[in-house]
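In what follows, a single structure is set out as structure tokens and then discussed.
Heads up, one of the protein chains got dropped from this complex, but the rest are sitting where they should.
What follows is chain A.
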Amino acid sequence: MKQFILTTLNGLTLGALYFLVASGFTLVFGLMRNVNLAHGALYLLGAYVGWTVADKVEYWLLGVAAGFAATAVLGLGLQLLIFRRMEGQDLRQTMVTIGISIVLADLMLWFWGGETYQFTPPEVIDGSLLLPFTPNWRYPSYRIALLVAAAAIGVGLWLFLNRTKVGMMIRAGVDDRAMLAASGVNVQRVFAITFMVGAGLAGFAGVVGGTALSIAPGEDVRYLLASLIVVIVGGLGSITGAAVGALIIGLAEQYGLAYSPTYGAVYTFLILVAALALRPQGLMGRRA
């Protein structure tokens, strides 16, 4: 029983982390039809920048902010300088993002080396806390904080998309870009903002996820893959879909690791296969 509950919590928190990474990915895709395969590299870059800042100023929250800011600015730059010049050419954009991810990965390896870095989170959330209604079961506070943060980001994104003018434009753009442009909205600015937020979320997730686990070369590909699976299962372009997909994948991974460690990785792909076979547009996705 204890194991089941703790594993469920682990699955939820891992899902929360996946949601943070995948939400930016799906946001960008939904609006711009741009499969940003450099999303994983942005995750790792945000983590490294966040670590460097947190290490210098010894204040973790500043590291989180720096991770978000650095990748948001880089994302804005990428959109303005590169993707804007190849608008509507999906394949070309995708190839360019692969190129960028490889270049970024090598640059990061050059700059930060191959070591594993670990954050020191603030003392309040470093350590463990007693789970309520249980006989002395402890759970890492940081993971609870992660869960709360992901929920807050999820609600924030929902409010941003549903209650603000920019959000309204983004949703309109998802439905019909041409009509949005025709009605006098500066589509380029909406694109730039979306890409910035999406990239920033990747960097934010990098610091938050890097604190839960650790950062090292190779994490970029791992989280890119996780995001891809999450959005394929949940439905490309849907924030709710990203949340549902992330929870399913997070739980599947953790139950797999706890109850049949050797075949843990298989479950994720079984879910992926099932989703593609039965509902190719994803659980929450709409047919294109």
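Everything below uses one rule, namely that a contact is a pair of C-beta atoms (placed from the backbone, for glycine too) under 8 Å apart; a residue touches a chain by one contact, two chains touch by 3 or more; residues count from 1.
The rule is simple: contacts and distances are computed from a predicted model.
Matching "Acyl dehydratase", "Branched-chain amino acid transport system substrate-binding protein", "Membrane protein" or "UGSC-like domain-containing protein" against the UniProt entry of the left-out chain gives the name "Branched-chain amino acid transport system substrate-binding protein".
The omitted chain makes contact with just one of the residues A:F119, A:F195 or A:Y267: A:F119.
Among A:V21, A:I100, A:I153 or A:L257, the one in contact with the hidden chain is A:L257. By the touch definition given at the top, chain A reaches the unshown chain through residues 2-3, 6-7, 10, 13-14, 55, 106, 109-120, 126-128, 138-143, 213-214, 216-219, 222, 253-255, 257-258, 261-262, 264-265.
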